[in-house]
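Below you'll find the structure, written out as C-alpha cells, and then a few comments.
Here is chain A:
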Amino acid sequence: MLKIKNLHAQVGDTQILQGLNLEVGPGEVHAIMGPNGSGKSTLASVLSGRESYEVTDGSVDFDGVDLLEMDASDRAREGLFLAFQYPVEIPGVSNMNFMKAAINGKRAHQGLDPIKGTDFLQKVKDCASLVELDGRLRDRSVNEGFSGGEKKRNEIFQMAMLEPKLAVLDETDSGLDIDALRVVSQGVNAMRNSDRSFIVITHYQRLLDHIVPDYVHVLSEGKIVKSGGKELALELEEKGYDWI
Partner candidate 1 sequence: MTGSKESFISNFKAPENSRGLRSQGDQYLVDLPVPGRRSERWKYSPISKLLNTSLNTCSGEGVVWPEEILPDPVPFLDSYRLVFRNGHYVSSLSDMPIDDDVICMPLSEVGAEFTNDYHKREWVGAMNAAYHQDGLFLKVSKNVSLDRPVVIHHLTDGADIAALPRHYIELEEGAGAEVVVWSSASEKSSGMCNGILEANVSSNAYLRVDKICNEAGEIFKFSHEYIKQERDSRVKINTFTIKGHWVRNELEIVANGPGTDSTFNGAYLPTGTEHVDNHTVMDHAYPNGTSSELYRGIMYDKSTGVFNGKVFVRKDAQQTNAFQQNSNIVADKGATINAKPELEIYADDVKCSHGCTVGQFDKEALFYLKSRGIGSDEAKALLVKAYVGDVISSVDREEVRNEILRLYSERHGWA
Partner candidate 2 sequence: MSQTEEDKLLNEVTGKSYEFGFTTDIESDTIAPGLNEDVIREISAKKNEPEWMLEWRLAAFKIWSEMEEPEWAHLEYPKPDLQAISYYSAPKKKTELKSLDEVDPELRKTMEKLGISLEEQKRLSGVAVDFVMDSVSVATSFKDKLAELGVIFCSLSEAIQEHPELVKKYIGTVVPQRDNYYAALNSAVFTDGSFCYIPKGVRCPMELSTYFRINEAGTGQFERTLLIADEGSYVSYLEGCTAPQRDENQLHAAVVEIVSLDDAEVKYSTVQNWYPGDEKGKGGVYNFVTKRGICYKRSKISWTQVETGSAVTWKYPSCILKGDDSIGEFFSVAVTNNMQQADTGTKMIHLGKRSRSTIISKGISAGNSQNSYRGLVKIHPGATNARNFSVCDSLLMSSTCGAHTFPYIEASNPTAKIEHEATTSKIGEDQIFYCQQRGIDEEEAIGLIVKGYAKEVLNKLPMEFAVEAQKLLTISLEGSVG
C-alpha cells in the first residue's frame, strides 16, 4: 500500500526528515509516536504534498504510483487522506458545498459523473451519524467557530465521506474529551477493513486503547528509531522517550 524509502525532507534550510523508512500494508494500522518536534506532522505534510516542504531524497510508492510526482489534490483523489493536527477555518464555505466539491473532484478523476443529490445527502446522513456530528455543524462554514473537539470530529466525518485508501490521522485525539475520543475512535474502527490502512500519529496510549494498532513506531529526529507491536506504546508511556 505505502512504501516510504530513505525519505529526506526540509523546510527552508532546515532538514527535518532524515532518511525515514516505513512500509504500510493493506488493512494495517500503524501508530507513530515521538517527542514534540521530531517530524511527525512533517511526515504527514510531505505525504500529502504541502508545497513548502521540499523532498530532497528518497521515494514514496503509493499502491504502485509515485506519490511524490503528484500534486496535493491528485494525491487526495488517489485515496490519501490527512486528518489535520490543526484544521483550517474557511469562512463562508459551507461544509456541505466543500464536501460536494471534494467528492466530485475525486469522481471526475475516476471518470465518473458528479454524485446525485439524493445519494450525497444519504451519505452525509450516514457519515454524520457515524461520528455523531451535530446537524448544525454540517451546515456551518468549514470549521468556522468550531471548538477544537468539533474540528477533529469534522475531520473524521470528512474521512468517512471520502473513503480513502490510506488515512493519516495527525493527533486527532488531542483536544478531545473522553466521550469525543470514544466517538472518533468508533468512527475510525468502523471504517477499518482489509483494504484500508491507517497511520495514526499520537502522543497518548489512551487513543491506542480504542484504535488498536498492528505496529507502533517511534520517530525521533526525522527517523524511525524503533518499531514494535502494540506493547511498545505501553512501554513508551511508562518509560518515556529517553528510554530508547
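Following the convention adopted for this analysis, contacts are C-beta pairs under 8 Å (C-beta built on N, C-alpha and C of every residue); 3 or more make two chains touch, one makes a residue touch a chain; residues count from 1.
These made the cut because all candidates are chains of the complex that A comes from, given by their letters.
What you see is a predicted model, and the numbers here were worked out from it, not measured in a lab.
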item: Which of 1 or 2 touches chain A - same complex, any copy; value: 2
item: Residues of chain A defined as touching candidate 2 within the complex; value: 48-51, 71-73, 75-77, 81-82, 84, 87-93, 97-99, 101-103, 105-106, 109, 141-142, 158, 162
